[in-house]
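Only a portion of the chains appears, each positioned as in the full assembly.
Chain nomenclature is as follows: A and B, assigned in order of appearance, with residue numbering initiated at 1 for each chain independently.
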Amino acid sequence: MNVTVSRKAHFNAAHRLYRKDWSDQQNELIFGKCSNPNFHGHNYELIVSVTGPIDPQTGYVIDMKVLKDHIKTQVEDVFDHKNLNLEVPEFMDTIPTAENIVVVIYDKLKKILKPNQSMEVVLYETPRNFVTYSEKL
Amino acid sequence: MNVTVSRKAHFNAAHRLYRKDWSDQQNELIFGKCSNPNFHGHNYELIVSVTGPIDPQTGYVIDMKVLKDHIKTQVEDVFDHKNLNLEVPEFMDTIPTAENIVVVIYDKLKKILKPNQSMEVVLYETPRNFVTYSEKL
């Protein structure tokens, strides 16, 4: 009997979408105003979900405080108030689209999973645009 | 590696729930105040999700602007500020319940999918009632 436990978190960051190997014109064509060389930014809202059996001792799938602290050290401390392109190593050679960010976050967080648990991460780039990643998709 | 990209949109419309082949009494019995012959209406909120692989060139599953524009021409321009029963051909012979509307919207939008992509549509009829459709359900 599996239950999913979800926790919301958030961070603010600057980014731009562009490829170094493309001309400014081509970046503008594909990424539009998101390729602005001076950056723009978002309040990223995050929902991390862990699915697994309930521990009969505690009634928990995972202790929310443990999940919250892990999100803080692995994601918030690393991304919050940062320039993703310039300050987060994973995006030195990867375009920080919402799709790529959510996969990076998933990879950072999945370390806490036990073998009988799985994870899904939802990332809101704006209240109207969001992405979801799990290995089941 | 598949990621899901989701975009919110919205439209306002009037509708009523009733069957022409039923008496007023039977319509009232089944559809209650939703069968009001003078119509009532809703702010429909829509979430369209496309699941597929990330394009390694752009870091996109699908360009949000393309998805947004497609929702506008296929759904918002056709449904917004309309009377669904009287002005939208799909509901001339189909009752515009949330369930039927979400399937119609899905069918209109699925044309943009590439063979390796799938779609899910969520339609909020009110902030407290919503429906979800995808071929996987």
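Simple rule for what comes next: contacts are C-beta pairs under 8 Å (C-beta built on N, C-alpha and C of every residue); 3 or more make two chains touch, one makes a residue touch a chain.
For clarity, every value in this text was computed on a predicted model and none was experimentally measured.
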Total identical subunits in the assembly as filed, 2 in place: 6
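As a working rule, only the chains that are shown with their structure count from here on.
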Mean-CA-position distance for chain B and chain A (Å): 28
Chain A partner contacts - residues on chain B that touch it in the complex: 1-8, 49, 51, 54, 57-61, 63-65
Complex contacts: residues of chain A adjacent to chain B: 17, 19, 30-32, 94-100, 102-103, 127-133, 137
